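Missing here: one protein chain of the complex. Every other protein chain is in place.
The first chain written gets the first letter, and so on, giving A and B; residue counts start at 1 in each chain.
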Amino acid sequence: MLPEMIWLIPFFPLLGSVLVGLLGRRILRNWVTLIACLAPSLSLLLSLTCSWRLLSLPPEARRLRHSLISWVASGDLSVAFGFLFDPLSAVMTLVVSGVGLLIHVYSIGYMADERDYHRFFSLLNLFLAEMLVLVLADNYLLLFLGWEGVGLCSYLLIAFWFERPAAASAGTKAFLVNRIGDAAVVVALIWMILLFGSLDFQIVLREAPRTLSHGSFVATLLSLLLFAGAAGKSAQLPLYVWLPDAMEGPTPVSALIHAATMVTAGVYLVARSAPLFELAPVSLEVVAWVGGLTALYAASIALVQTDIKRVIAYSTISQLGYMFLGLGVGAYAAGIFHLMTHAFFKALLFLAAGSVIHALAGEQDLRRMGGLRGPLKITAGSFLVGALANSGIAPFAGFWSKDEILHAVYASGHHLLWVLGALTAAGTGFYMFRLYFLAFEGTSRLSPQARDHIHEAPWSMRWPLVLLALGSAAAGFFGVPPGSGLFQRFLGPVFPMTARETGSAVHVSGTGLAMASLVLSLAGIALAFRYYLRHPERPEALAARFPALYGLLLRKYRVDELYDQLVVRPTILGARALSGLFDSRLIDGTVDGIASLLVEAGARLRRIQTGHVPAYVLSILAGVVVLLGYVLAFRL
Amino acid sequence: MEWVVFIPLAAMALATAVSVVLLRNPIYCALSLIGTFFALSGLYLLLQAQFIAMVQVIIYAGAIMVLFLFVIMLLDLGHEPSPWPRRDRPRLLLSVVLVLLLLLELTVAIRPGISKAIRGPYTSAVVDAVGNTQLVGRLLFTDFLIPFEITSIILLIAIIGAMVLARRHLG
Partner (left out) sequence: MTATVPLQAYLILSAALFTIGVIGVLIRRNALIIFMAIELMLNAVNLSFVAFSRFLDSMDGQVIVFFVMAVAAAEVALGLAIIIALYRNKESVNVDEINLLRG
């Protein structure tokens, strides 16, 4: 009975989206709110029920499957709208619907003054539906449907205030960059059909080890294609450039899509395809290195950014790097664990930032904040919890998950990567608390308008903050003790091929490693304290001493400019050339040419029509004479 | 013996036909055509087609040509203006050439073997026994019944059409 209801999990928000979208303008706002928040609640409820059912099953048999209806039945290929609920899906759906629900509630207050309130909630629900389809699919094609769907919703929501040029182009940028990754995924899917004749997870992931040899070119390329898609969706090097710009969208959007859910789709894809990746050690290396480098890279940019949301955005990119780092060294459960904890504290940070922006009537520049702890106590408190979790300070959630990853990295022999990860941890501590100190502590640098406007958020916005703070604080304990906590045991059977996580011999040095990274994080925080609280003039002095470096970091290593020169401009020039030369001259010329040719021919031929009947008779006679002559001469 | 009748009738037919084509006054043309019809009627008699001969006179000469004459007089047409302006010369020349070609072809088509075609059952003896008109009548109501009925519809259409086309439109 329960498996047949899995499809309802994504269906409720879909229904909500349609109802709110079509009727939203005509019904009372309260109804919109009700429908839009009821949908994720129902999804969450159903997810909890399914998860509970999973727990009642023995660990090896924890999966619920149900195929709703056939989708593609073409020749040998058959794909269905099928849904799978196993521990991995459980984690994902709970995160998505849980955090999603909190953000929906938060949006009631945040978007209260918005004219297109209903459009926002319709899109938010639609996004939730697509994401749930993505994580509940039992085959790659349905997953891809959700994948594309969240990309679309991401575009629509980033460009929600589409009258703003910056927002519109940010949305387009996000969509286009994602598209590059998506193209790779499509190639991968086609290849899978050719190799395995199916896109079902069960079939592909079972046949892959049998059909492809370990370390083969096919396995490597296939998994790299999937990873390329993941890199686009999850904003890793080099396809991360859309995420900072995506901050043009409303803050709840940033919280939901770009912190907790959509960007984690790439991580989910790689995790789900683990058997495939296990066949290609090269791909895993690539994944790990891309993750690690991205983590450090993004953290370095975050050190000097002045927009509150941008800092958090780069932090997201950095933490996603950690997740891929974990996956790349085979610590799949650890990577997903970090995904879960990250969802809590990153969403929290975004929502708290949103609360600040809301309080300051739209101010987002850190240089014009300061001393907000007084008036915004709840916001400041929850932000602090989030910052501590993000920086990996025990006993908050981020500590447990991040250290599990770093432990696995070291234990697998990737010592250099471990150093990168540790440095990133230090940087994370620094930029996070730079953010906190600049915004909430110290002297107030507020503008007069902000000063007048300042007020704590309404309770509909405060409650989610508090709940997320609790989550950020406590969620880590699901994974205690490291390597064998509840979480790992729940998720373990999904990744049976990796035995690296369960060895207990490494625990001894585990504590040592954990201490090391903790110390580094604390050092980062201390540095931030010194620079931004005790001696506020120091940062500027430092920036003045290394102007080139500072400029480079501030301008995000000029990657956007680089892409513009390398990719955007040539494409536009090419398109112009095609349009001007090829399309206008050649194609239009041909088509118009044919038309005018016909017109000319018609005009010339028309002269035969003199309207003079005797002339017509004459031609008839001529024809008769000829025909008769022919018949007489040759036929009789 | 038949030739004695044939030659004059044929000559008359040809002469009147040429007159139709060459005379300038439409009334004279119409009258010439009537003459042609009479000549043809005579030839039909020579061919033992008495019924057709009578119908020829009654219908063609008696009804159709009368209609022509009425219209000519109704429209009060004088004779045709000067023949063949210069710019028409090439066209006229071509016409004549083509027509002569046509005549040539038609005569060539008449070969000796043409009378060796399949013969039907109605020999002169049979026809004389029953009677020409009766035989035609019999065939019209048996083998050719459907064309007969359709012809009646054609005539109906012609009546209606003529009325519609030729009436004066009010206003």
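Note that a contact is a pair of C-beta atoms (placed from the backbone, for glycine too) under 8 Å apart; a residue touches a chain by one contact, two chains touch by 3 or more.
All of these numbers come straight from a predicted model, not from anything done at the bench.
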{"item": "Residues of chain B (touch criterion as defined above) contacting the omitted chain", "value": "1-3, 6, 10, 13-14, 17-18, 20-21, 26, 29-30, 33, 36-37, 40, 43-44, 46-49, 51-52, 55-56, 59-60, 63-64, 67-68, 71-72, 74-75, 77, 80, 84, 92, 95-96, 99-100, 102-103, 106-107, 110, 112, 114-115, 117-124, 127, 132, 135-136, 139-140, 143-144, 147-148, 151, 154-155, 157-159, 161-163, 165-166, 168"}
{"item": "Those residues of chain A which, in the complete complex, touch the missing chain", "value": "606-614, 617-618, 621"}
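Keep this in mind: only the chains that are shown with their structure count from here on.
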{"item": "Where chain A and chain B are represented by their mean Cα positions, the distance between them in whole Å", "value": "93"}
{"item": "Complex contacts: residues of chain B adjacent to chain A", "value": "91, 94-95, 98-99, 101-102, 105-106, 108-109"}
{"item": "Touching residues (chain side chain A, partner chain B) in the complex", "value": "614-615, 618, 621-622, 624-625, 628-629, 632, 636"}
